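Handing you a structure now.
Apart from one protein chain that is not included, each protein chain of the complex appears where it belongs.
Letters A, B and C mark the chains in the order given here, with residues in each chain numbered from 1 onward.
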Amino acid sequence: MARMRYQQALAKALRDEMTRDEKVFIIGEDVRASLRGVSRGLVADFGRQRVIDTPISEQAFTGFAMGAALAGHRPVVEYQIPSLLFTAFEPIVNQAQKFRLMTGGQATVPVTYIVPGSGARLGLAAQHSDHPYALFAQAGVKTVVPATAADAYGLLIGAIREDDPVVFFAPAAVLGTREEVPDELDAIPLGSGRVHRAGDDVTIVAIGHLVRDALVVAADLAEEGISAEVWDPRSILPFDWEGLRASVEKTGRLVVFDDTNRTCGLAAEVLATAAEEFPLVVAPKRVTRADAPIPFAVELELALLPNREQLVTAVRAVLTKEALR
Amino acid sequence: MARMRYQQALAKALRDEMTRDEKVFIIGEDVRASLRGVSRGLVADFGRQRVIDTPISEQAFTGFAMGAALAGHRPVVEYQIPSLLFTAFEPIVNQAQKFRLMTGGQATVPVTYIVPGSGARLGLAAQHSDHPYALFAQAGVKTVVPATAADAYGLLIGAIREDDPVVFFAPAAVLGTREEVPDELDAIPLGSGRVHRAGDDVTIVAIGHLVRDALVVAADLAEEGISAEVWDPRSILPFDWEGLRASVEKTGRLVVFDDTNRTCGLAAEVLATAAEEFPLVVAPKRVTRADAPIPFAVELELALLPNREQLVTAVRAVLTKEALR
Amino acid sequence: MRRDLYRTMRTIRRFEEQIVELVNANEIAGVTHEYIGQEAVASGVCAALRRDDVITSTHRGHGHVIAKGAAVRGMMAELLGRTTGLNHARGGSMHIADVSLGIYGANGIVAAGAPIAAGAAWAGVQAGSDRVAVCFFGDGAVNQGVLHETMNMAGIWKLPLLFVCENNGYAVSFAQEEATAGSIVERAAAYGMPAERVDGMDAEVVLEATERAVARARAGEGPSFVECTTYRFVGHHTAERTMGLGYRTDEEIERWRLRDPLLVTGGRMSPDDVAAVDAEVEALLQEALAFARESPRPQAADAMEYVYATGPAPRQGVSA
Partner (left out) sequence: MRRDLYRTMRTIRRFEEQIVELVNANEIAGVTHEYIGQEAVASGVCAALRRDDVITSTHRGHGHVIAKGAAVRGMMAELLGRTTGLNHARGGSMHIADVSLGIYGANGIVAAGAPIAAGAAWAGVQAGSDRVAVCFFGDGAVNQGVLHETMNMAGIWKLPLLFVCENNGYAVSFAQEEATAGSIVERAAAYGMPAERVDGMDAEVVLEATERAVARARAGEGPSFVECTTYRFVGHHTAERTMGLGYRTDEEIERWRLRDPLLVTGGRMSPDDVAAVDAEVEALLQEALAFARESPRPQAADAMEYVYATGPAPRQGVSA
């Protein structure tokens, strides 16, 4: 076992994959200097043709990556802040994502769009605190939100190897977290959820950095004799519905812990699918970000983000409710 | 009672409001010639300063409207095709929508963004067939999808008078529909749903052009003695949750009929909220667009859009299921 | 070469005329954007290209796609929504492509093809080849920001990329002079690339300008910009006829028709030659139409095909 920061795991994944596959390159703003460390040191080893600093032209460099992908490359495109995905929404959602369908399968578009530092970061205010993964799932783009360093490593490699466009959200709240990781790190294919902690009484679906909080809550609840399963979809699209079904079949109770806006967020999708298809014994609950932009002051910011107390309350609520069947 | 096409109702609303309020203007591509009829004839009466043809510069004219709004105007911004909203996503979601919060209420941004012809239109293929209203609701922008000519009239005026940004989706499938409308048309405030047909056995939530289909289905089912209520939120955000609750309290059963992609779509939100908060007696169901871009061939396009047969099947399913409480 | 240029133009013209009929007869779904009047541009540009060169096209893409060598029967079948179409009936007019010929697609979004072509141009350099990429776009597209971002990238990275602006005077109903501050070629020149304006009704002139630009690009000297002044003889799309947009006069159209690119180039050929090519093209088109009409339509059950290359199929709109 080694100890590694989440962002180091990302950097290692990128380096390993660039070493293995010469068609992989990284492009974005300041990737040579590497503000978030994902591409740190790479330019020295791979040169400026594979570590490409761009002008501030998100639409163009996003489209550029697609063109390079059509010509056989596997670009990784870095965005410095989550809302830059809004600027690149058209070329990702309308061009890269649809190209394979539109051409009847003539080509694939293996591009990975990475945001190293998505979500709120205390004091960065409204335009730098979005965590917009539900938007891409809505639009049909494969979407990954890894929770741990090992998953970040494995899923980044998995994303790069995907033949479809993938948006990769590395939550700001865990980028600097240091963790134990296995010595042998492997690629993780998209679409496989993960049980972080097994339990029988209730399934907590947690995404990204909230997995860590969910595990703390589950540990606390265990002391009271409540056995909570913490389940992480890891990729939002494709979503491991069978994995979640297995968990809910066991527990019958569901709480979703999700840091996207409430309306039409990921938690909405999980509750909807569960309500429609899974054997819930009581009504499910969700704990999400509020439907509002993040204000600057830290007190206000924290008031809008999902937190552990809310999760505890929600878990207790689904446990005390009477079973319907 | 007069007969009027949906798009004529939009045109009348815009004309009436421009007459009433000199701060209202329309800006977009070809609005003088008016490809979809919303601004037909207006330039003759209001001049080129209030009917502004723009270069093909969605980001800039969207931002421009915000600047004009901050300076006291009430712009209506027209987009020729729904996916142009992707190009303008940043200035709508990240700038106009967040401005009031970010400035602590110093100013309002009363801009209406209108897409006259959203959704699939038989044969327009992947880049022209999106119906992306859930994306804006997810991002916290007020969102309207009127189903009828009278609602189109009332809600367009309501949207223009809102002090917040509003995205207004006029579904392509109903633009040309002619209907009876009352002689006196009124503004309709956002956030009030509408019971198009009352019923006791099941609530069908239908949005936009699907309301028409839902009414056909409800009429058919009535012949079998099934009493379906057809309920239309009219605005997606704000959503009239109390109105829906009242309907579901009566029927206990819910089917949502929604033409956005399934994952994280509007139907997901309605099912989630209902599962969490409303007294459902059986599991709800949704009938949505598939999670895929629209292919060109009409056979394929139709296979991905929600249809009446699917709605009938879903309604029967929730009616035959045994009640839980 | 002149004969080849004429043949390409004639193929495009007749293809388009055929398409208009088929759209009007509801044999083709949706709307199509005709290239009639602008044939000299695609024909002239693509005559300077190799098979391995890449192009990105626009909503008005049939001409580019034909000129770059796509099979007319595959195009016809695509537009008729048949599985034998180039895109297996998934793309239609606005997304027609043949990636194997370097045709990275028509595009429903103005200027969206430009950065895609830039990426392809870069990839050519990485591969050690001297292939080039061309992005076609209209006069309206020069006011889209992404085009500027791409011109800048092409400039700083010296990409083997050719920007071809087809200035037909209008973006739908909006006149180019009203829409555009300054001059189009000056904009391009500001990025440090050679930019010239040429007669887009004369395929030979277009070809020459393209050859200069392509030679530069292949020699590693970077991007160029060619503005081709041209005109569309018909509406913005097949549906315009019924819309009465009235943004241009019949006189204006007639004036431009005198410079019909087929007349310009055909007028330099012997009448026999012209007749022979016309007959050849006619046969090709009739064969294509017959092929398309005999081809099968796709099955509704296959509607979710091709969405993803790997992983689970996307979800249907109803649960099982």
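Quick note on the criterion: a contact is a pair of C-beta atoms (placed from the backbone, for glycine too) under 8 Å apart; a residue touches a chain by one contact, two chains touch by 3 or more.
Just so it is clear, the model here is predicted, and its values are computed rather than measured.
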item: Chain not shown, its touching partners among those shown; value: A, B, C
item: Residue of B:Pro82, B:Gly123 or B:Gly140 in touch with the missing chain, whole complex considered; value: B:Gly140
item: Of A:Ala2, A:Ala198, A:Ala219 or A:Leu302, the one touching the omitted chain in the full complex; value: A:Leu302
item: Absent chain, residues of chain B that touch it; value: 49, 54-55, 57, 59-73, 75, 90-91, 94-95, 99-108, 140, 142, 162-164, 189-191, 238, 273, 276-277
item: Hidden partner chain, residues of chain C it touches; value: 143-149, 151-156, 178-183, 186-187, 189-193
item: Missing-partner contacts on chain A, residue numbers; value: 29-30, 32-33, 35, 53-57, 59-60, 81, 83-84, 87, 121-128, 262-263, 285-293, 295-306, 310, 313-314
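Keep this in mind: only the chains that are shown with their structure count from here on.
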item: Whole-Å separation of chain centres (CA-atom averages), chain A against chain B; value: 30
item: Multi-chain contact residues (two or more partners), chain B; value: 83, 87, 125-127, 263, 285-286, 291-293, 295-296
item: Chain C, residues touching no fewer than two other chains; value: 87, 89-91, 95, 107-109, 145, 306-307, 314, 319
